[in-house]
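This structure is in structure tokens; I'll ask about it shortly.
Left out: one protein chain. Kept in place: all the others.
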Amino acid sequence: MSTIPAIKGVDETQATQRARTPGGVIHEWLTTVDHKKIGILYITYALIFLVIGGVEATMIRIQLAVPDNHFVSPQVYNRLFTMHGTTMIFFVAMPIVFGFGNYLVPIMIGARDMAFPRLNAFSFWISAFAGVLLYFSYLGASGLYAAGSAPDVGWFAYAPLTAKVFSPGHSTDYWTLAILLSGVGSIGTALNIVTTTLCMRCPGMKLSRMPLLVWIYLVMGGLVFVTISPLTAAQIMLTLDRYLGSHFFDTQAGGSALLWMHFFWIFGHPEVYVLVLPAFAFMNEIVPVFSRKAIFGYPAMVAASVCIGFISLSVWAHHMFTVGMGAAGNTFFVFATMVISVPTGIKIFNWLATMWGGRLIFATPMLFSIAFLFQFLIAGLTGIILAVAPFDWQLHNTYFVVAHFHYVIVGGILFALFAAFYYWYPKIVGRMMSEKIGKWHFWLFVIGFHLTFDFMHIPGLLGMPRQIYTYEADRGWGTLNLIVTIGVLFQAAGVLVFVYNLVRSYYVGKMAGPDPWDAWTLEWSTSSPPPDYNFAVLPTVKSRRPLWDLKHPEDPDSDYEL
Amino acid sequence: MSSASTLPMQPGAQAPWTQPYRGTVGMACLIIAESAIFIIFIVAYIFYLGKSLTGPTPDQVLEVPIFGTICLLSSSITVHLAVGGLRKVNLRAFTFWLAGTVILGTIFLLSTAQEWYRLIYERGLTLQTNLFGTTYYSLVGLHASHVIVGLIMLSLTLLFALFGRVNEHHIEKFDTLSLYWHFVDGVWVVVFTVVYLVGR
Partner (left out) sequence: MSLCSKRQSAGWGKSLAPWMSRGAACGALALSLEARADSPMTLFSPADPQAQSIYGISLFVLYITLGIFIVVAGLLTFVLIRYRQRPGDENREPAQIYGSNQIELSWTVIPILIVVTLFLTTTRVILGTEAIAKPKGALEVTVVGHQFWWEYHYPKLGIVTANELHVPVSDEEHPTYLEVTSADVTHSFFVPRLAGRMDVIPNRVNEAWIDPPTPGLYLGQCAQYCGTQHARMLLRVYVQPQADFDAWVKAQQQPARQDFSSDRTAAEGEQVFMHNACINCHAIAGTVATGRFGPDLTHLASRDTIASGAVPNTPGNLRQWIDDPNSLKPGCLMPSMHLNAHDLDTITAYLSQLR
């Protein structure tokens, strides 16, 4: 595909020719401080947990397929959704976006590594340990032989259900510690990403020339500091309560259950933007390339991302419309929540404008991106519906909410991640992923996704609460739940096809070359996979699309940009 | 290894390419994150003011730790002077002010320890007593733990300095450390205001 003038910076000598004994390889990966390897570790680790969390989701769905089902006991079910939610948010979504950030940010700004490589490795390993710790609870929480004692308090773990009286044993302690540690890892990585972007850009790459992906990671990093930290603080308090007998969330001693809710959602809401911003970031890179056009409205995109970052800090109590905040509180949070649709809309419209007048190439990454656009639109609109507080009094904690957030997280973020996989896999591995299998993956997952999550809205409207292990037959939710469950089979098939494609392409994929998509950002100027040091000579850039300038010397971008 | 520069270099034309020192930026990030943690603890403290079901209450037992506070705040000045000393490559001044900082910080820590001793053994206030105890010890304790971390790092630097291992190349690193110390001081101003002035 690439017919561009040879990119000279490509280092033709193949990277590392070190000892390739299995032990050597393992040792290399365990001790690596290279941002690319750590990125790959993050991503692989997240994929493993995606399958684990997905298997839990599948079991949840089997249990709910019909009313009064006895597939699992209530105790097991409650553990399943707690572990599913916790795993997916903290050990799938977070590490996977950090993984891509780790891999891409330094290369896209023309740096050789992160600002603090050892901190980077530390952050990964502590997050990895946290995940293992969470799952060790299955063995450890009530002694080795009382298997099946994982946390069962829900992913938002409302106090005082987490107090020692209501949650004896150690399952909640595992949950708390796992999240605390993974939070430390997240803050470390975010610190690294922010510092790298601010201090390691190659000559010429002013902030106003950074790829949008890097901009968004910068915002996301900043957001992590102010969101994960409150969670860390709240977890410290909970640990003190459980181990040292303090009373932060002890309602018997005058403590407040609301305080935990506030602390959790002060984390929880911005957290979902921490997750969705990278999805936007992938769109910003992929949509232009497959439309063959520059991104429309770069400054507006940057401004919108920054706005989203700030506004998202002021909306948390839309998760608490039913706690009796009173009219003033409710109206404030309604307003703040709705306002966030403005910068988000700006993004959607700018992608539209980018595609407008372009030449759209429907390669797999683009397919996933298009699905993202539609699905995120719907998901955002159901978000607006939930933001109407009176309607939320009816919808809160029903399956409508579950449908809303899976629509964003699966239909939005996961689709964007799949797009990112197909787009950057050639860079990371050096071989293309199969387009044909990719299309299978795409259609299976789209069908499964819509079967599952479109139909999930309806039981919500019919009043079906979430986090229930079973429901009465007379409620009229049965058929819908069955359809929802059937959808999961397609999703699972899609995921299996995806994993197969990942593995297969590693061995037999078509060689990619440095720039298979004819793209414009710096990562495509070095070989695939890039050498340890990324660039033999640090590049110098004059515009936002350095490779465009290189390929079109007669008409460089720098003449047009503001 | 083949290859010249990837992308055409633009000779001249551009201003020299400078970016901030990463230690400073990293520390600034850490400070933002830490501030968020402190804010949550402070919010909890304020939220629970006067909500304890049983005594003792802050105005019954708290005494304003003026001496410790003065020590801690002056340690900000001494650490600043130490930075200045290092910048001027005056290692004796550097070591002197650094030692001063460590001593002042230690005095502050001791005054906190003494206060806790008094509260626990004379007034019977512990973490478990009531909401005041819970929030007071955790907030002040969180700050004290940051003082301890800072003191450990300052003392290590002092050791290196005494063994002559510090020189002018370490200025940026030490500057970063001093930033942390200023942060710890700044937090104390807030904690002090909330706990001893507003909360009493």
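The first chain written gets the first letter, and so on, giving A and B; residue counts start at 1 in each chain.
FYI, a residue touches a chain if its C-beta (ideal position, glycine included) is under 8 Å from a C-beta of that chain, and two chains touch if they have at least 3 such contacts.
Quick caveat: nothing in here was measured; it's all calculated off a predicted structure.
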item: Where the missing chain makes contact, among the chains that are shown; value: A
item: Full-complex contact with the absent chain, from A:F91, A:Y174, A:F442 or A:Y469; value: A:Y469
item: Contact partner of the left-out chain, one of A:I48, A:L139, A:C199 or A:L373; value: A:L373
item: Which of A:P203, A:G245, A:G297 or A:G513 contacts the chain that the document leaves out; value: A:G297
item: Missing-partner contacts on chain A, residue numbers; value: 73-75, 78, 152-154, 158-161, 166, 251, 254-258, 291-294, 296-300, 322-324, 326-327, 330-331, 334-335, 338-339, 341-342, 345-346, 348-350, 352-353, 355-362, 370, 373-375, 377-378, 381-382, 384-385, 388-391, 393-398, 447, 450-451, 454-455, 457-458, 461-472, 474-480, 483, 557, 560-561
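The rule is simple: only the chains that are shown with their structure count from here on.
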item: Chain A-facing residues of chain B, complex; value: 1-10, 14, 17, 19-22, 25-26, 29-30, 32-37, 39-41, 44, 47-48, 51-53, 127-128, 130-131, 133-135, 137-138, 142
item: Chain A to chain B touching residues, read off their complex; value: 7-13, 115-116, 187, 190-192, 194-196, 198-201, 203-204, 221-222, 224-230, 232-234, 236-237, 240, 244-248, 253-256, 259, 263, 266, 525-526, 535-537, 539-542, 546, 549-550
